[in-house]
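Every protein chain except one is present and positioned as in the full complex.
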Amino acid sequence: MPTPAIPVAVLGATGMVGQRLVQLLDGHPWFRVVALTGSERSAGRTYAEAATWLLDTPLPAWAASLPVLPTTAAAVAQSGARLAFSALPASVARQVEPALAAAGVWVCSNASAFRREPDVPLLMPEVNPQHIRLVETQRARRGWPAAIITNPNCSTTGLVAPLKALHDAFGVTHAVVVTLQALSGAGYPGVPALAIADNVIPYIANEEDKIEWEPRKLLGMLDDEGVRLADITLSASVHRVPVTDGHLLSVSLRTARPVSPAEAREALAAYAPPPETADLPSTPRPVLLVREEPDRPQPRLDRLTGRGMTTVVGRVRPDPVLGLKLEILSHNTVRGAAGGALYNGEWLARFLGWA
Amino acid sequence: MPTPAIPVAVLGATGMVGQRLVQLLDGHPWFRVVALTGSERSAGRTYAEAATWLLDTPLPAWAASLPVLPTTAAAVAQSGARLAFSALPASVARQVEPALAAAGVWVCSNASAFRREPDVPLLMPEVNPQHIRLVETQRARRGWPAAIITNPNCSTTGLVAPLKALHDAFGVTHAVVVTLQALSGAGYPGVPALAIADNVIPYIANEEDKIEWEPRKLLGMLDDEGVRLADITLSASVHRVPVTDGHLLSVSLRTARPVSPAEAREALAAYAPPPETADLPSTPRPVLLVREEPDRPQPRLDRLTGRGMTTVVGRVRPDPVLGLKLEILSHNTVRGAAGGALYNGEWLARFLGWA
Amino acid sequence: MPTPAIPVAVLGATGMVGQRLVQLLDGHPWFRVVALTGSERSAGRTYAEAATWLLDTPLPAWAASLPVLPTTAAAVAQSGARLAFSALPASVARQVEPALAAAGVWVCSNASAFRREPDVPLLMPEVNPQHIRLVETQRARRGWPAAIITNPNCSTTGLVAPLKALHDAFGVTHAVVVTLQALSGAGYPGVPALAIADNVIPYIANEEDKIEWEPRKLLGMLDDEGVRLADITLSASVHRVPVTDGHLLSVSLRTARPVSPAEAREALAAYAPPPETADLPSTPRPVLLVREEPDRPQPRLDRLTGRGMTTVVGRVRPDPVLGLKLEILSHNTVRGAAGGALYNGEWLARFLGWA
Partner (left out) sequence: MPTPAIPVAVLGATGMVGQRLVQLLDGHPWFRVVALTGSERSAGRTYAEAATWLLDTPLPAWAASLPVLPTTAAAVAQSGARLAFSALPASVARQVEPALAAAGVWVCSNASAFRREPDVPLLMPEVNPQHIRLVETQRARRGWPAAIITNPNCSTTGLVAPLKALHDAFGVTHAVVVTLQALSGAGYPGVPALAIADNVIPYIANEEDKIEWEPRKLLGMLDDEGVRLADITLSASVHRVPVTDGHLLSVSLRTARPVSPAEAREALAAYAPPPETADLPSTPRPVLLVREEPDRPQPRLDRLTGRGMTTVVGRVRPDPVLGLKLEILSHNTVRGAAGGALYNGEWLARFLGWA
């Protein structure tokens, strides 16, 4: 690895998504972690002391000994980080992320706080990389030396790449999305074991609204006025299931022109990321994998496809009501959270000419 | 309990649904079990020896010592049973159930073998009790002294009572149904633990087709020609989840006339069984329970409502695509299988003037 | 039910053990609940509002509408309760329980706070009912009109009845106890789902020490000096497993005189509660159930034996190192917590001549 790596920070590093960021940044070809932040309770301790490490790969040695900084713009800016990956709760993000951008630190945020701001890109590099140009609007309007970019909700993330492939090919007008979401999506401690043992919970606060709105921005057209939301009507019904990682989505959809399962599979399998983002370190290879077995995708068997960055699709078949149905699986804390923020950071680094 | 109880048999008594039948028949006010049948491997042993009892109530003493009979019409007829509850696999049911009816033993079957026969009632007493009159057509056409009646698939069962309430009130035209089904639906041994641990399987063989067809017969009109299928288009996507009992259904539907969630809740809560079946021993009390909490129904918390016979509905809310959506929970081996067959048997006994 | 029921309170009623107390007190022949207490956050709301009801039987109507009182001696005394069942955390119990006894309200506590006090009975009515006489010492020494009695830790509870049967018959000198404990033992929210999914945790804070000490008091001799601890050496190793209810104990033990598995099974099966407590409403029937199958007891199948009050024993066999080994199952929130406190309350009510 050539030396001049880009110094980065991880905000909210002790939580579930923060841990995934630390894991994914270990050995990253471009980024070098110079700061990890946590809550007031964690600050001052080493990362090894402050984090209950829940992943099955070892806590990287470089991270173990880093001191946990308080989550303030001043502390992060002082660390020398040029880019911060944010795994903060929305309420904290709302305070800290603008302060960081104002202080000249770019922010790639997994938080929902700013996703709907007209001048903040909601970005998946394999779907809408051109939306990154919104950072110029954002800096101009807000007078910041840096800017905030966001990645979508974990369930939205799984939905959008297949939706993009089908929308480009056939024009999707409506989609009914039922999710079966993993425990890690709720963070740690998150869901009590007694609440979910031998059980399913058909509710996650605020989640359905995100899934019904965010894909419209991601698939929207960017023009001088900003992003025009895509004209797709979505309905979401969400469920928490006793699975550690991997969100499964059961999707029925209507297209502007009739489409056979074979055509749909072909369009999904043929989907390629735009050329400008096709060779980033985190670009999924492939972006979409279409499985032909009758009983796939499954969370435990398919979530690590493409190191957790590939979206796996299966059971593409006719839907008597809406026309087409399929099952989608995406790793919620990798592609749907930490990996999504990191991938955005890579695209930003290239866009800014850093890498 | 007055003495002259009706002698009954349980066919396929050692399996999951057979065990539930034995459990539910324990202390039944009308029925007395005189025969339990099993596979060739089980026949000749006592029920206690032959069955791996998996329920958390004790194996009833009367059942423990009963010899397991071979599953043949002759053995059952000889036992004196006037009515047989069948928990047989479809392939065995196809052979044995007609032979029983021909031998004068009425059959209440949980098997799928004859559900689509035009002269066989597919019956839920709280939904379409009048369909029982098909047994007259059946006997006349086939020349049998008795007849076969069937109850629907376990997922269909959960769907149909709420669908009936909404159909009566607003005219349902389309429904997209996504299921999260319990392990017990696959029988025993059924799903291997390694296949479902930390996992969801988005497939159950032949299940989607049943859910898309059976409700149309149950909600159909019986006239001199038989049952005219209801004009509802259904789409089903099925999933096995790591839950022991209780099928959860996530349903989006379109109605002939617009309906608000409040109206829908009212129609669901007001649903009453027809008077002729309202006081059978197994009639659910209530048939439908509408819960108002944002996160219900849940399998572990709600499956035993009304001793497992009540269908629990929640999250009734607008659906941006189809108009209305809701979550439904039903106990798959009680209301959806053993309890359904038993309830049919009670209605049959009353219809025949036995009780 | 004859009218003059004894007015009782449940302290800490919104938690896991508190909910079990409410469930078990529903329809109790002697006790009538007049007060439910909770944390400051809960006080003032109705019980239905304050408690996240996690049991699969419905929340009793009488409890739903009761206001939750603050957990203070004044509030409870004012409610008219003569007896309080305490499901409080130890730290709260340490403050409130003495104040209640001083105010004339008897306390049957599930908390660990006072179990080791020399003048506080640690009581299981089927094991050491005579220890209840310690309340006289306690009242005399402390000058209280009432007193505190305690039931043991949930794992201790499962261990002690079989240990008593074997100790009476053969003299147990050593026991190595390895536990596999259910989630409900940690209360609610308790163990995070992500911590225990696809996992076992070989640690529960302070638990091993309780299991190694408490049986010695329960099996000890009461004389004028107090309880002389039984001369048994215990070793405990505890584990949390992904099971909702039911603690399983794997026990190896050494006896003063050699004992065959057959003799041990006989002694266990013959164990009868002392005559003075044999007919209390909560007396387990039987106290011990010895199962002969090679693979029992199992938590899901056996925990409800005797409505959750029976201790189930199996796999009684030779131990090459210590002499004898066996498996024990006990329902941790029924016999091991709420049911244990209730059973103590019944014995106390009889002892005081109230019932």
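Which chain is which? They are A, B and C, in the order written, and residues in each are numbered from 1.
Operating definition for what follows: a contact is a pair of C-beta atoms (placed from the backbone, for glycine too) under 8 Å apart; a residue touches a chain by one contact, two chains touch by 3 or more.
The structure displayed is predicted, hence computed values, not measured ones.
Within the whole complex, the absent chain has one touching residue among B:5, B:43 or B:195, and that is B:195. The hidden chain makes contact, of the residues C:143, C:275 or C:320, with C:320.
Per the touch definition above, the residue from A:200, A:301, A:329 or A:342 contacting the chain not shown is A:301. Listed by residue number, the positions of subunit A touching the unshown chain are 53-54, 56-58, 197-198, 244, 300-301, 303-305. Counting the whole complex, the residues of subunit C in touch with the unshown chain are 174-176, 178, 180, 197-203, 212, 233-235, 237, 239, 241-244, 248, 250, 252, 294-301, 314-315, 319-322, 325, 327. Mapped onto subunit B, the interface with the missing chain covers residues 16, 54, 183-184, 188-198, 242-244.
Following the convention adopted for this analysis, only the chains that are shown with their structure count from here on.
The two sequence copies subunit B and subunit C touch through a face in which the numbers common to both exceed half of the numbers used overall. Centre-to-centre spacing of subunit A and subunit C amounts to 48 Å, using the average Cα coordinate of each chain. Multi-chain contact residues, meaning those touching two or more other chains, occur in subunit A at positions 197-198, 242-244.
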